[in-house]
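Contents: one structure, followed by commentary.
Yeah, one chain of the complex is gone here, protein chain that is, but the others are all in their spots.
Showing chain A:
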Amino acid sequence: MPDAPPASPPPAASPGDGDGSAAGRRSDSHGATIELEALTKRYPGSGAPAVDNVNMEIRAGETVIFVGPSGCGKSTTLKMINRLIEPSGGRIRIGGEDVTDIDPVRLRRKVGYAIQSSGLFPHMTVAQNIGLVPRMTGWRKTRIKERVEEMLDLVGLDPGEFLGRYPRQLSGGQQQRVGVARALAADPPVLLMDEPFGAVDPITRDHLQDELIRLQQELHKTIVFVTHDFDEAIKLGDRIAVLRERSHIAQFDTPEAILTNPADDFVSGFVGAGAALKRLNLSRVRDVEITDIPTVTVDTPLQQIFNSLRASGTSEILLLDRNHRPYKWLRRGDLMRAKGSLARAGTLVTDTVTRDATLRDALEAVLTDSSGRAAVTGRRGEYIGVVDMETLMNSVHELLEEDRLEALEHQHDLETTRSAQTHAEQEGGDAGGRKA
């Protein structure tokens, strides 16, 4: 789960293209703010605008997801940010600078762009693709080479193996990684992604999403990400903008708030069934109570196992292997039948979860494990504790309750500021400074 947006956004570094910045660090420029003001796109020949009067403020270092039904204008809105599509009206500001009228080539150099089909140039090697933007901005050869290797490393590809390959020699998921590496190569403060993981299989997509989360924790770019997959939005977004036709914002809020308090029927329709289940994706096992249960190891004498089971007052005990990893669940009956050897007794532990697993994974494990609980393991698979059904249920109830309170408070805040604004406007009678 992505961290909450930083309380005080990191200062928007100047997006210098120059050669002077320290090499060796992966990112010198943290995210920049993006402000969209009355942004509108009217395609020639069509009556209604495709994007109608969008106002949005995106904080520096934040990941914002646009979701909405097909054709609602997500891509059009996104592409207006780097002016691949020229707006018919409104302003765009990045890091406070009005970029609506600057040279689009200059604008795009500080806005990374990654698309669904990866958009890699098939006639260039991986290294050439990634090094393209740095080369155009006049970096030195050695620095480009370093940067390319660093970027490959960043997206989890071994430079030695992949540098010289052509895109067609890569799998879909690898192409997508290289696409992201290229978008980040010149260290832009802003990254735009249009359904980047739309064309890969669900397992690879899951991996790529995890990678993006990890990457973002390291880089703190401002990311605007388009998808029509609400689960993807929940997983990746600090905030989600649910868009309806003509890019009208139905709700723009944190995943938690949207799940627990959808603004209207359109949003709840889009959230779909099982909001509570989806909420499980937003919390990790480390956030809930992990209980301890009696354990023994395979080297423990049988009699001692009996004793600890009796002493614990539970009907079950967890047998660990020599590396302290969960191995088998032993019940009283199993021990009775064991007849001196544990080789055949008990049921194997089939599914464990780590502390980083989502509660949804934990629930899955609890439901499949024969004992009705799941063992939690550490980095090397060693036993830490267990989560059970009851803990999970209580946590989810608590979470939902918290979310609801927060959403109410949030709503209350909004109303107060809004009424304060109206009040101020009426008082001053001068709305000249405000946007119409």
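We adopt the following convention: a contact is a pair of C-beta atoms (placed from the backbone, for glycine too) under 8 Å apart; a residue touches a chain by one contact, two chains touch by 3 or more; residues count from 1.
Heads up, the rule we're going with is that contacts and distances are computed from a predicted model.
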From "Dyp-type peroxidase family", "Oligopeptide transport system ATP-binding protein", "ABC transporter permease" or "Fe-S cluster assembly protein SufD", the hidden chain's UniProt protein name: "ABC transporter permease"
Residue of A:Gly31, A:Pro167 or A:Pro189 touching the missing chain in the full complex: A:Pro167
Contacting the left-out chain in the complete assembly, out of A:Arg108, A:Arg214 or A:Arg325: A:Arg108
Residue of A:Ala38, A:Met124 or A:Ala275 touching the missing chain in the full complex: A:Met124
Residue, one of A:Ala32, A:Val133 or A:Val296, that touches the chain absent here: A:Val133
Residue ranges of chain A at the interface with the undisplayed chain: 82, 84, 105-109, 112-113, 115-117, 119-125, 132-133, 136, 166-168, 182-183, 192
